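Missing here: one protein chain of the complex. Every other protein chain is in place.
So, chain A:
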Amino acid sequence: MSSAHVTPGSVPGPKLAAHFASLEVQKHAARLGMWLFLATEILLFAGLFACYAAYRFLFPEAWAASSRSLDLTMGTINTVVLITSSFTAAMAVHYAKEGKNAMVGHMNVLTLLMAVGFLVIKFFEYKHKFHIGTLPGRYYFYEGIQLPGAPLYFTVYFASTALHALHVVIGMTVLAFATVRAYRVGDFNANNYTQVELGSMYWHLVDLVWIFLFPMLYLV
């Protein structure tokens, strides 16, 4: 454990706002604010999880049949891609604390590439569903599964994965800003890494949601 207790000024860091006692308190406040925001995000997805649970309870056969119609290989690849991108996002914070700005940039670029890969795989999954007709509600025209509740499964599927994909895009935007700053300005150090840390926290939330969506939609 290195003592990162640096007095403001000796190492260039962020500006200390007047209402905070110290840089540590300021950092702590930023992190707590991020956790509060992430808590609201968790509750946003919880609504969809509750829909999933209720309709799965009402239509167990349709749920089992529909989840088996998904492409498990693509889902598994996407899970591995997202978990690995979460790892590189964590490594970016690690390098930011050491002041290795080039590595922060490289790690974020890797994360962004995997995010693009995730979206591309998701696009092909969606395309296949539009082709065979496993679509929400009255747009459903797949003849392979004719059970009450199957269109409802795909309503939940599209709502939750589309909301998750939107979060992937938002997370990519946040990480892109930190990447540009790491390459152009390069002022992340032990005193100043909040931007990388909070962006990475958002990315981990995207990963966290997928960790639950994947078994719910593809496996059980």
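The rule we apply is simple: a contact is a pair of C-beta atoms (placed from the backbone, for glycine too) under 8 Å apart; a residue touches a chain by one contact, two chains touch by 3 or more; residues count from 1.
The definition used in the following text is that contacts and distances are computed from a predicted model.
Q: Hey, which one's the missing chain according to UniProt: "Amino acid/amide ABC transporter ATP-binding protein 1, HAAT family", "5-methyltetrahydropteroyltriglutamate--homocysteine methyltransferase", "Na+/H+ antiporter subunit D" or "Cytochrome-c oxidase"?
A: "Cytochrome-c oxidase"
Q: Using the touch definition from the top, which of A:A39, A:V120 or A:V180 touches the missing chain?
A: Of all options in A:A39, A:V120 or A:V180, contact with the hidden chain holds for A:A39.
Q: From the list A:F20, A:Y142 or A:F158, which touches the chain that is not on show?
A: Once the missing chain is taken into account, the touching residue is A:F20.
Q: Considering the whole complex rather than only what is displayed, give the residues of chain A touching the chain that is not shown.
A: On the chain A side, contact with the omitted chain comes from 1-5, 19-22, 24-25, 28-29, 31-32, 35-36, 38-40, 42-43, 46-47, 49-50, 53-54, 57-58, 72, 76, 79-80, 83-84, 86-87, 89-91, 94, 97-98, 190, 197, 200-201, 204-205, 207-208, 211-212, 214-216, 218-220.
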